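FYI, not all chains are in this one, though none of them got moved.
Labels A and B are assigned to the chains in the order they are written; within every chain, residues are numbered from 1.
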Amino acid sequence: MYRWAKDFFPICRSITGPGVRETLRNIQNILPKLKIHSVPSGTQAFDWTIPNEWAIRDAYIEDESGVKIVDFRDHNLHVVGYSEPVNKWITLEELEPHLYSLPEQPDAIPYITSYYKRRWGFCLSDNDRKSLKPGNYHAVIDSDLKPGVLNYGELILPGAVNQEVFLSTYICHPSMANNELSGPVVTMALVQWLASLENHRYTYRIVFIPETIGSIVYLSRNLDHLKKHVIAGFNITCIGDDRCYSYLPSRDGNTLSDKVAIHVLKHTDPGFKRYSWLDSGSDERQYCAPEVDLPIATIMRSKYGEYPEYHTSLDDLNLVTPTAMKEGYTALKKAIEIIEKNVYLKTTVHGEPQLGKRGLYPTLSTKKSWKQAQTMMNLISYCDGKRSLLEIAELIQKPFWDLISIMEKLLDNGLLQVEVNKTEE
Amino acid sequence: MYRWAKDFFPICRSITGPGVRETLRNIQNILPKLKIHSVPSGTQAFDWTIPNEWAIRDAYIEDESGVKIVDFRDHNLHVVGYSEPVNKWITLEELEPHLYSLPEQPDAIPYITSYYKRRWGFCLSDNDRKSLKPGNYHAVIDSDLKPGVLNYGELILPGAVNQEVFLSTYICHPSMANNELSGPVVTMALVQWLASLENHRYTYRIVFIPETIGSIVYLSRNLDHLKKHVIAGFNITCIGDDRCYSYLPSRDGNTLSDKVAIHVLKHTDPGFKRYSWLDSGSDERQYCAPEVDLPIATIMRSKYGEYPEYHTSLDDLNLVTPTAMKEGYTALKKAIEIIEKNVYLKTTVHGEPQLGKRGLYPTLSTKKSWKQAQTMMNLISYCDGKRSLLEIAELIQKPFWDLISIMEKLLDNGLLQVEVNKTEE
């Protein structure tokens, strides 16, 4: 995963344009089933209109001595996203309104965009900005802003049933690592794992889209299908740094995705941070909007907007680590495994089964024999056909994944049966 | 308001009699639409019978030297309410069972009544009582107890709909300020404000009644109408001192009135005191009785029965202040405004609207742009037609009154619509 992140890092992505296409083609090389869609500029999507496509070739500020003091080729955050072309000599005073820096983080280049209003501008560290001397500067942005397309990638892994798990991640940020590259690369690894499974119950729908406008476009083209089929899903982002985990609920707050996310995090990182819907700010805002209301929750490490490196050049490949990314991947994999394995169970006998005769309970009764079999016994006691295994795991306060082998042993012994027509949605 | 309180203070009110009539006529002078009702003594009202009317002209205790040592003309609390007439010379020993004082508050004259059992008695400070020397005393109470009427005032302000907001306050206590004059004078100010409005949605029904017997009489004559029309309301009392606010719930505890009261107090005085139904003791006990069950809650400053000056001569015009009364008025006004403006809202577009193109969202996306628009965005996210604006205000943890202008901006932009047939009751 970290290698992919390194490969994708230098590409200058935006919500449209060559960078996002290059990224999608790279993903397609790794996940050949990915289908890349194009939607023309000007297309209406709900309340939004797809903007012109932006292409950026070069951008710099040159001083009178011909030195490039700010250069897009050094870091693609140096140019304000969606900057219109410019090429003129101006004084420092005239340049100032087009410069963006962060006085409170003087070493960081901020990430700034202006998708829906024509502007041009440069981002630079506040230290660099302060060193600018009065004089004339050559501001050059070699960009295009003209009708084109918005691209996104979509990949469907059909399962045994046509109910779907929906995974969404975004591919519209230039060189930043936690927000955003951790999202697509962890999603890619999840797709590889899912594709490697002999079979899976649910159909998986995975999209790689530009944030906000992309999820709105995707919803506008697939809303009825999604509302009918999606039973759970996650927006995958900010999953690569090694700080504590974060959970952001769906708007409803009590969907299967929420229950799964909380269960995984509780047993993975008991100190995980619970945000509220009021803190939402990524594509879940579209997926969970009124009348859309898909069951989409988010499992993150450091949440967007909440860590100091967010939306600056400090969100780089040092902030995300291979280990942290792997752990984040594992947490999401566990979440998906729970959704896959979650069933309603019912005992086949009245009263407790006699486990001893099946070698599942100590035949010698001592002070402690009960405690040894307690998890199994408590699990059985809740198998009344009304509770899913996830609910039972919550009730008996054990990780879902510890219960799978116990459940399988009891199914093998004919002591439990799966309520086949009952699923939690 | 404070002037009104000063004017009404000296009048010797009781549950019936000239004092309550004088008070009602004074209110009518200020609120000409007030209708004064009379119900004859002996009338049955549910389990109660209207008692004889009490008139008090004079009362004093004279010592052997002809000095009036306790005199109704000094303070109308000196006579036990509903005292029957007496005029005789008796020894101190014989007088003692007719004297009431408060050893734990030796400077205070207590407020004592005996509405339903014939008695006579005097109230005095414990210090004064202790200074009484053995000897003969002339006990004189010049009162009447004979068939008459019970009076109450009623005022109706018709609104756009015939659903009603019910305001009840009492006018049966002699010279005490927080309990009771703050109640009627704040209610009068609310009526003046409501009458001054160009239009209002709900019909307002306001009553000025003697406590307990008055609310029972009023209910016995209007129960069916009230049950059918009242959607919210408040018992207005103890709203004039400057200590922390108090909330007393309806019996149900979760009516619109309760939600509004809690919302107003939470954002007005976060340290406000929450009482339970078990602490109730005023007319809400009738309004919320089983099978009556009107949605009546109470917003107070210091609750009756809970502050040291309660039901003594210390509850005077120093305890209530013009500022405190004004603040209490404002809290109740806000509560009424919430009821008036509370609507169910629904977004008109799928997904989030594009606020930027309407000048409602920063067009430049920086680290902080989301935070700037967060309240508006969160409000929109809950406009699913299932939640009232009050519920949304609770969810997004903002005062209702801060959301009104945002709502109006969004309605003006056609991004929200009011669910006209849905109201919270």
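Here is the rule we go by: a residue touches a chain if its C-beta (ideal position, glycine included) is under 8 Å from a C-beta of that chain, and two chains touch if they have at least 3 such contacts.
The structure presented is a predicted model; accordingly, all values stated were derived computationally and were not measured.
Novice: Given 2 placed copies of the single sequence, give me the total number of copies for the whole complex.
Specialist: 3
Assume only the chains that are shown with their structure count from here on.
Novice: When the CA atoms of chain A are placed over those of chain B, what is the turn angle between 0 and 180 degrees, to the nearest 5?
Specialist: 120
Novice: If we count contacts the way the header does, which residues on chain A are in touch with chain B in the complex?
Specialist: Those residues of chain A that touch chain B are 46-49, 81, 100, 102, 110-117, 119, 212, 215-216, 219-220, 223, 251, 277-278, 280-281, 285-286, 288-293, 305, 310-312.
Novice: Of all residues in chain B, which touch chain A in the complex?
Specialist: Interface residues on the chain B side: 346-347, 349-354, 356-357, 363-367, 370-371, 374, 377-378, 381-385, 395-397, 415.
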